[in-house]
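These notes are about the structure you will find just below.
With one protein chain held back, the other chains of the complex are shown just where they sit.
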Amino acid sequence: MSNTPSENRARFGVPEDSMVFARGVRKSFGTLDVLKGVDIDVPKGSVACIIGPSGSGKSTFLRCINHLEKLTGGILLVDGAFVGYDLRKDRLYEVKDNELCQRRAEIGMLFQSFNLFSHMTVMENLIEAPVHVRRVPVEQAKSEALELLARVGLSEKVDSYPRELSGGQQQRVAIARAMAMKPKVLLFDEPTSALDPELVGEVLQVMRDLAETGMTMVVVTHEIGFAREIGDQLIFMDGGVIVEEGNPREMIANPQSPRTKEFLSKVL
Amino acid sequence: MNQLWVTLRPHLPFMLDGFLLTVFACTLAIIGAVLIGALMASLRTSGNRIVRGVAFAYSDVFRNTPFIVQLFFFFYGLPEIGIYIGAFETGVIALSIIGGAFVSDVIRSGILAVDQGVIEAAKVSGLSRWTIFTKIVLPIALRTSVRPMGSVLINMVLTSSILSTITINELTGTAKIVASTTFKPFEVYLVLLVLYASLTYALSLLINTVHRRLNRAMDTGGAA
């Protein structure tokens, strides 16, 4: 039998309210070390924003959380449980595909390029995973999807195809698609970077609304303004390590590390 | 022109038979090619290196040798090992095999061309490998493959004329006979050329329609 979340919590000293818990997370691609030991705590219901120059490892870390990338070392728990592994005695075993799918279903993820299923309508995009992974009845999935579309302000686009939508609308649909799985945590990988400037606002507004409902969010972003306003903690990564972290408002106003200072002066 | 009609008219029913045989042979061979191609394309994604190698070799060998050589290989070779089937069956099998080699390449590149980001989005929703393949990858690959698949099928129709070299009286075979009995080879072959061109043109119209239908939703450029 593998360890239960409560056993994991006891063993690794995970705080009770922790949603994402990382200790010494390392990731290498061949000889290239992308993550060199990352420690992060994201409490339930909070918003963590990760900033940093490109190549700093921030996206890779995000992808490690839902096991899109396998860890090279360290511990990464979501709500007290490993995502891609089972801990038996003192060894980690990779979980079977089926199990991985069920665990991933609890972690939503948004991408820079939206990645909607281009051959499906908005409605089909939203009900695909609930119906096939959660086994929700189609009718119920549809009515839930309509509610979510109303929340992101796209009720009238229910039968549109992705290519008929603007980038901002596509990303809002993608958020609704992720929410349809009722995830415990949402990961955002530069959700506004591919958008025209005038479309950024509508996506950030939807994310702001989500944060207010108490959704746990880990956001890799270049939107410093968003981080300052919504973030509960700000994490600055560079060269595969966390250089500085803290309260967003304090950190932006008064960065301690010269590297943070330099980065912020470029993006602000 | 009128005289040509008078000369050719008695032979038209015969040529119609040939035309129908061409359509029949191509239909069978296309079905065979798609089945073989789908099988080979999926074998090429197999985890087993030998299976992958065999599937690759299949498509490599049959694409890089002339069809007429393959046809003779089967036509003269099969009886040597005790397999006695008719020329027509041999021709359809050979055509299916070379078609399958091309179809497998089309399906494979269609699958490889599916955006990795979309596959990741499906993965993080918790969809299983099988669901991702059948519900996401395959439908998208199918849509982008219509046109290349179409040119493979059109090529198979053109290639089917070579079946006339192993005594099959399909369209080209009957035309050969009519050309030599009427002593009007130029006219007969010109008509034949136009017939094939019309046939493939009709096929390409059909393919375009299918492409448009399937791609109404898709952002593949030039569609819809």
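Here are some notes:
Each chain gets a letter, A and B, in the order it is written, and its residues are counted from 1.
By definition in this document, contacts are C-beta pairs under 8 Å (C-beta built on N, C-alpha and C of every residue); 3 or more make two chains touch, one makes a residue touch a chain.
Definition applied: contacts and distances are computed from a predicted model.
For the omitted chain of this complex, the UniProt record lists the protein as "ABC transporter permease subunit", which is one of "ABC transporter permease subunit", "Formate dehydrogenase alpha subunit", "NADH-quinone oxidoreductase subunit H" or "4-hydroxybenzoyl-CoA reductase subunit beta".
Just so you know, the chain we are not showing touches B across the whole complex. Only one residue from B:T65, B:T134, B:T181 or B:T209 touches the chain missing from this view: B:T65. Along subunit B, the points of touch with the absent chain fall at residues 61, 64-70, 72-73, 76-77, 80, 154, 158-162, 164-165, 172, 175-176, 179, 183-190, 192-194, 196-197, 200-201.
Keep in mind that, in the parts below, only the chains that are shown with their structure count from here on.
Of all the residues in subunit B, the ones that touch subunit A in their complex are 115, 117-118, 120-129, 131, 135-136, 139-140, 143, 216-219. Interface residues of subunit A facing subunit B in the complex, by the touch rule stated above, are 66, 68, 97-98, 101-109, 111, 113, 115-121, 128-129, 132-133, 161-163, 174, 177-178, 181.
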